[in-house]
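The other protein chains are all here in position, but one chain of the complex has been omitted.
Coming up: chain A.
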Amino acid sequence: MSSEKVIRLKVKRKDQMDSESYWEEFAIPYRPNMNVISALMEIQRNPINAEGTQVRSVAWEYNCLEEVCGACSMRINGKVRQACSTLVEKLEQPIQLEPMETFPVERDLVVDRQRMFDALQKIKGWIPIDGTYAMGSGPLISSGEQQEAYKFSTCMTCGCCLDACPNVNSGSPFIGPQALAQTKYFNMHPTGKLTKNERLEVVIGDEGISNCGNSQNCVEVCPKDIPLTTALAELNHEANRYALWSWLKK
């Protein structure tokens, strides 16, 4: 038993929202093809730290286990990514797990991603189809446009782009790349286009695109390979034009 391979984990923990963080190490038995989630499940099953003391098991969020829900984002060896699609064998040990500290940390690796859902409300991240009368079917969307929109539709609000962005932090009002890319997504839809200017008001607002510093970390860390920086540059174009014309029209 003692000759068995072990995986060493170092987890940044926090007991409550207002308590201090601390590091705790764990050594868990190795199994082939483990991912970070299955390593954390092992701790859950047997919550004993590297010193052999029984501790509270590590809290984290997960759901789909196939990189489509966005719940298990965390900093793994420093970089933000999805725990489910990160294979233990490909990582340097001890594996360092930290919560995405750009968001309020609730407990251990669990963060509150509410600000991204609030942001989707601000940009009106929906297609308004309800009215007092039937408005008929919408215009057709070409397959090229469908393909482009599809990439943006895969956004799972995981928060990686916000966590890696140097301009999303407590000192900056920036809404972040996720919400801005969704603005482009809803604005390119032929019915969504009808409320385009309302979304652009947010884009040129205080929390909007002017906070982007072009570090382009967002597109590098996006687990879904969403062309975030392309959306940002396109929005720059739209926002500049909209801001100028709406000012000249006053």
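Here is the rule we use: a residue touches a chain if its C-beta (ideal position, glycine included) is under 8 Å from a C-beta of that chain, and two chains touch if they have at least 3 such contacts; residues count from 1.
The working rule: contacts and distances are computed from a predicted model.
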Name per UniProt, for the chain absent here [options: "Bicarbonate transport ATP-binding protein CmpD", "Succinate dehydrogenase", "Deoxyribose-phosphate aldolase" or "Oxidoreductase"]: "Succinate dehydrogenase"
Selected from A:38, A:57 or A:195 as touching the chain missing from the view: A:195
Listed residues A:99, A:176, A:208 or A:223, member touching the removed chain: A:208
Residues from chain A at the interface with the omitted partner, ascending: 78-79, 121, 124, 126, 128, 130-131, 164, 166-167, 169, 171-173, 194-195, 197-198, 200-201, 204-206, 208-211, 213-217, 219-221, 227, 229-230, 232-240, 243, 246
